[in-house]
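Working notes, structure below.
One protein chain is absent from this view; the other protein chains keep their places.
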Amino acid sequence: MDFFYSYIALAEIYVLLGLSTNLLVGIVGIFSVSQAAIFGVGAYVVAYLLMNTAVPFLPALLAAAALCVALNILVTLPSLRVSGDYFVVTSFGIQLLATAIFTNWTAGTGGAAGLPGVPAPLIFGQELIEPGAFLGLATAGMALGCLGFWLIMRAPFGRLLRAIREDELAVAALGKSVLRAKVSAAALAGAFAGTAGGLYATFLSFIDPSSFDLDASILLLAMVVVGGARTLAGSIIGPFVLLALPQALALIDLPTSVAAAARQLIYGVLLIVFMLFRPQGLLGEKL
Amino acid sequence: MLWLHLLVNGLVSGCALGMVAVSFSLIFATTKIFHVAHAGVYSMGGYLTWSALRHGAPEPLALLIGIVACGLLGALIQKLLYERLARSGATHLVVLIASLGASAVLQNIIAGVYTSNVLRFALPWADRTVPIGGVLLSMTQIVTVGIGLATYAGVMWFAHRTGLGKRMRAVASNPFLAEITRLNPRDVHVVVVALGSAIVCLPGALVPLDLGLQPFGGVPMLLTATIAMIAGGVGSISGAFVLAVAIAVLQNLSLLVMPGEWSIGVTFFVFVIFMLFRPRGLFAT
Partner (left out) sequence: MARNRRFWLAGALAGACVALGAAAQAQPIRLGAVLPLTGPAAVVGSQEQRGIQFALLHANAKGGIAGRQIEMLFEDNQAKPDQSVLSFNKLVDLQGVPAVITGFSGPTLAMAPLATRKKVLLVNGGAQADPLAKASPYLVNTIPVLAGELEVLANYVLHDAGKKTAAILFENDAAGISGRDDFAASYTAAGGKIVAQEPIAFGDTNYRPVLLKLAAAQPDMLFVILTAGVSPLADQIRQIDAKFTVVGNTFFSDPEVVANPNAEGWIHSQVLINAPDSLAAEFKKTYGTEFDFFPKQYYNATNIVLACVERLLKEGKPLTGENLRAALFAIKTFDGLTRVVFNNNTADTQVNINRMQAKTDAIIKVIPPKQ
């Protein structure tokens, strides 16, 4: 059963991360391709605190979330000044900068060689080392995230965020603070991503920059878009589908010389077909 | 003398990067599509040229075959993918994801056909070196500079002196106006993407002639070129080319003061700060 537990636990962590991306990209319309970088900061902070200090798991997770809140506000600030494609490229830049730091700041992150031996979370004296035990924690984290997302979408604040995406000028003309709304959304997205990062590091016990690079950010976008942007259900189903995809594609029997390329090719074709024929994703609203 | 070597090396790499930036700038300024699959077209250009050479075509013919094939490939992507997406009213996000998908498809066709191993052109003349002003340059590097400058001049001439170029700039600056004046933006888009794709075959073949062919090599190159285009100001061909050369020179010279692993990080850091203060680029039109 450990396989299913670990699959579900990982998918739940990605759901939390997907919520963060959906909030920024889908709801507010801040097109960030650097959420994997924030995710990474959360993972490295928790790993560092657990391995080098006496800070217990939950405070470490809180510290990571708090730092990611601050950092996510900082990296989404350029969206106030630059818009559309310009912000996308800035965001690409932030992602590559983060990868450079994860890879080269060896003292803090273990560098390209990675950080093995991150301790499992210790909660109320229980060490959550087996996937089954960890699953409870991941489920709680995801449930809290989903609840928060759902509540916000129903609240006036959620309507304000959607309105900003539709017409920022009109919102400003009505006397609402666009700045405050964007900053709050970024803060919330940061908290989700940071928490997801902390859970990821303690679940895998090994982290390296490959989990937090540009490809990871793009995978995250694909999860949100394939699942369906702007909806809670879409954010949940996307990660479950895309995390299983490499495992599912491995089932297709192909001659080894072309198998690798053919599987990635199928992934690319799937993305194109989705965008052409079902751009709203499996369970989303029209983008 | 290290600084001189690095400076010259930066200028050479900058010419190759400049061609990518100019080609991407043509496409982006006109269509407003963040055409990530351009990286796939870039790689495809190198591999097709390599194949033509292997089948006995002389170098200029092989390059020409690559250029024409890339142009067709670009037109195909525009017609079959971007035009359909535009018709269904797709947002930027949807177009970007589709383009990422197309990029993955192109790269993996290459990986499937040619394997992911580094392939070399191994042309004897390309490996020869010539001392110029105390710096050794390979023939590949000299050819790259020559073709790079010629490409820049050619694109400038095309955009400002030809009828098609003027139409292209008209569509870029105001698609709605272009529509009612019957400039037919859709056809212009196809032509521009084809042209940009044909141009990107040049660095696509010249860079691997120097460094070897790899299916996944195009993306970092394209991102750096995009930064050059945006920092130079979208729509400015000179801006894209000059900034590409400047970035390549800075990345090389940065080795004088810091270890190489930080040069990419520093480039992007400078860019992010730059965007905060000059979000429209240096030479914005």
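Miscellaneous remarks
Note that the chains are named A and B in the order they appear, and that numbering of residues resets to 1 at the start of each chain.
Everything below uses one rule, namely that a contact is a pair of C-beta atoms (placed from the backbone, for glycine too) under 8 Å apart; a residue touches a chain by one contact, two chains touch by 3 or more.
Predicted model only: the values in this text are computed from it and were never measured.
The omitted chain makes contact with just one of the residues B:11, B:143 or B:211: B:211. When the missing chain is restored to the complex, the residue among A:22, A:79 or A:103 that touches it is A:103. Checked against the full complex, the one of A:10, A:97 or A:236 touching the unshown chain is A:10. By the touch rule set out above, chain A reaches the unshown chain at residues 1-4, 6-7, 10, 103-104, 106, 111-114, 116-117, 129-131, 200, 204-208, 210-211, 243, 246-247, 249-251, 256-257, 259-261, 263-264. Where chain B meets the omitted chain, the residues involved are 1-2, 5-6, 9-10, 13, 111, 115-118, 120, 127, 129, 136, 138, 211-212, 214, 216-217, 220, 251-252, 255-256, 259-261, 264.
We adopt the following convention: only the chains that are shown with their structure count from here on.
Note: centroid distance chain A to chain B, computed from Cα atoms, is 31 Å. Residues of chain A touching chain B in their complex: 25, 31, 77-78, 81-82, 84-86, 88-90, 92-94, 96-97, 100-101, 103-104, 214, 218, 221-222, 225, 229, 257-258, 260-262, 264-265, 267-272, 274-276, 279, 287. Contact residues of chain B toward chain A in the complex are 28, 32, 34, 81, 84-85, 88, 90-98, 100-105, 107-112, 115-116, 219, 223, 226-227, 230, 261-262, 264-265, 268-269, 271-272, 275-276, 279.
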